[in-house]
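Mind having a look at this structure? Questions to follow.
One chain of protein is taken out of this complex; the other chains stay put.
So that you can tell them apart, the chains are marked A and B in the order they are listed, and the count of residues begins at 1 in each.
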Amino acid sequence: MSQLTFEEINTTVLKTLDKPTPGYWRIVALLFTGVLVLFGCWGYQIVNGLGVAGMNTPVHWGTYLINFVFWVGIAHSGTLISAILFLFRAGWRNPIARAAETMTVFAVMIAGIYPMIHLGRLWVVFYMLPLPNQRFLWPNFQSPLIFDIVAISTYFTVSSLFWFTGLIPDFAIVRDRSEGMRKKIFGFLAMGWTGKSGQWLNYSRGYLLFAALAAPLVISVHSVVSWDFALGVTPGWHTTIFAPYFVAGAIHSGLAMVITLMIPLRKLFGYEKIITIEVLESVAKTIIFTGLIVGFAYGTELFIAWYSGSSIEQESFWWRAFGTYAPQYWIMVVCNTVIPLAFLFKKVRTHIVALFVISIFVNIGMWMERFVIIIGSVAHDYLPNAWGFFAPTLFEFAIMFGAFCLFFFLFLLFAKHLPSVSMTEMKEHVHHRSHS
Amino acid sequence: MNSAITERPATGRIPIFSIFALLAGAGFIYFIVLAAGSHPEKAWLVFLINYLLFTGLALGAVVFSTMMHFTKAQWSRSLSGIAESFASFFPVSFVLFILMFLGQEHLFPWIGEDLHGKEIWLNVPFLFTRNLVGFLVLYTLGFAYLYHSLWFRLDRGDSSTFLKQILFKLWKNGTTDPEKIKRRMTFLAGWFMFAFAIVLALVGFDLVMSMDPHWFSTLFGAYTFVKAIYSGFGALIILAAFLHLSSSQSFTLTSKQFRDAGALFFGFSLVWGDFFYCQFLVIWYGNIPEETAYIIERTMVQPWSTFAWTIFIACFITPFILLLSGKLKEFPRFMIVMCSLVIVGFWLEHFLLLAPNYLDSVDTFPIGLNEVFITIGFLGLFAVSIITYLRQFPELLNGEVGEGT
Partner (left out) sequence: MSAETTSIMGLFESEEEALAAINEIKELGWEVQEVHSPIPSEKISAVLKRKKSKIGWFTLTGGITGFITGFSVAIFAATRWNLIVGGKPIISWFPFFVIAFELTILFAVFGNVVGLLTQVGLPTKQDDTYDPVCSGSFYGVLAGAKPEESEKLKDFLQNKGALASSFSQTT
């Protein structure tokens, strides 16, 4: 890494922006059909009603909410990497910051779609905004669902602006090395950036402030999402640990998604000298940390459920482990807390295949965690005669599949048309390393 | 310069060790008098509060060193050496915890109560055993970490102090490969922080939350260790600032180091504030009486509500407003005042959480001279431990440190 020169960084990254192969376009087209599945199914649901999904009394929140929380969670580690690690001056973030931030922007977009899908009557989504109307109706800002709207919109806006700001010097690099149409487009995007010292001075300050603002925002957004559950009195939901637990879990799943994305990316684009194995190792080490926090939260919840002496809490947690959804529960525990411990061994966390496989397991585990929390509590709360059952319909799975396709579709388009590694930050990293 | 610390202080130099030792002794006698009096629970309450506060400070400060090592931070080398000095309080804290066994009737309100099945968890033998084992593991990990960290920091040429002689003897028989020692340090640092979280969570549940055995909050354990980190970093900054300002010590920090340490302190003030808010919001919003009774008594009923607001202003509002900009963090005198304010705030916070369980009716202001004297005694004990450590390893104050991180 220390032999990496500025020019090498430029050429390696700019090469990825070369004309894509037909194979690339075939994969993009395939993913696009997945996107069409998403919108097609959504359209079908709008015509035929929410009943095509599996929600019913008592489980009114199904995979739409699970996926909503899942995608917001994935978004969080992107901001962790680009903003929080920036504040801590952790150099290992620089090679992956751009891809992670992009992951955030797209993941928030996907997450934002889900409440609208879940709404059913999409055309009245504006009811949730504080707009003057003839009946003088206003949103109830005490409700955590309204917190969600404010928080997620803020998060999307801030992440997008942060992402774009970080891209400006890189736009200038692409502009300076392209011709014709591409030069015009990137010239427009770079807004005349020429790297003057005055520009850099103010830009660095603005970037630092962005990071300093994004960091508390990340914590607050997933705390707000957790409060969708914790502020109610449902057993298994009403617990004070939810906010930090959800934030840790979000970072856990997001880091796993980062590994899942980075490994193919670096292989296909030849980024091995930039996204080195040490970088992936650092991500893996952080996953151990977040996995331990998640495990701590599981243990504490179980302990306090017993300690509280509340028979309802005790029944709720016992049922999670041994009731109808026991398989999901145990997948969750094993995938989130046990499997990441393999990263304690250096051999495992520096092995590409192991990294990739474990990251997939963590993502599965975190999806299951949201399933267990959301479905597991609502299906089995206070009154035994209100206990119920939920199974996602094929339809919901199709929408989920479509949403994943949308994410990868957007990410693939990004990877081939915008610099997927921040050349500027890589240069700063290399410069810093050679001067410290 | 080193000898100036190990020698007897010359005339005109303040004999800080003796002063603090005197305060500790006086506080101890005062405590015994109070505990033997008509309200022993008040004495034991103050004992518990100070025990929790100072143990938290010590552990939080040592966590600074392990955290900086684990993340391979470079800027904090000299500061970590000072942070490790807080480990000198570990054995004292261990003994103090055992002493609490003597006051069990006054300390644990649930003794003899009908706990509807919680007795298998809340009983004196089990509680003491599990916490003692936890502390034993935690402190052993801490000392093992220190054993390796000091390998890099100590000057082999000078073996004038007792602890250094022991360490040099032990190290002669051990490995001399710096990379191996660094790896062990990283391993121990990681496990120390893990044990720190588990043990302090346990302590929070056992020694604070369960003093009202009918209340519970899942976040309480994590809240306890976040408090320890926040206040521990504050204590570290205070010590570093005093050493920096002192003309008789050569220890100095750059303003950048003060700024970075202050920034970490500020960051953890936000974390603490966030954890506080999380607990409060969920309990307030759910409005379930078995949860809200605890909160209502402490935040909405006099005199406790005054305490609650004082704590909030001291521990969150003031640091937030004053530390938001970068400049004030660079002034050691300011940081001493700021961090002291926060630590006093945390003393009050422990008091607020615990006292309503012990004091039935509060007619007069519940903190009097008794509490102040005993607290000063604990402070004396704390300072004596740190001074002893720093005198045993005077090169830590030199600002010249070797490899390791």
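The definition used in the following text is that a residue touches a chain if its C-beta (ideal position, glycine included) is under 8 Å from a C-beta of that chain, and two chains touch if they have at least 3 such contacts.
Because the structure is a prediction, the values reported are computed rather than measured.
The residue touching the chain not shown here, chosen from B:Phe128, B:Phe242 or B:Phe280, is B:Phe280. When you scan A:Phe68, A:Phe86 or A:Phe210 for touch with the missing chain, the hit is A:Phe210. Across the entire complex, the residue among A:Val37, A:Met116 or A:Val150 in touch with the chain not shown is A:Val150. Considering the complete assembly, chain B touches the hidden chain via residues 277, 280-281, 284-285, 287. Although one chain is not displayed, chain A still touches it through residues 5-7, 10, 130, 136, 138-142, 144, 146-147, 150-151, 153-154, 157-158, 161-162, 165, 168-169, 172-173, 176-177, 187, 191-206, 209-210, 213, 216-217, 220, 224, 227, 424, 427-428, 431.
Basically, only the chains that are shown with their structure count from here on.
Measuring from the averaged C-alpha position of chain A to that of chain B gives a distance of 36 Å.
Only residues 88, 90, 216, 219, 223, 227, 230-233, 238-244, 292, 296-297, 300-301, 303-304, 307-309, 436 of chain A touch chain B when the two sit together in their complex.
Of all the residues in chain B, the ones that touch chain A in their complex are 71, 74, 116-118, 121, 194, 197-198, 201, 205, 216-222, 270, 274-275, 278-279, 281-283, 285-286, 288.
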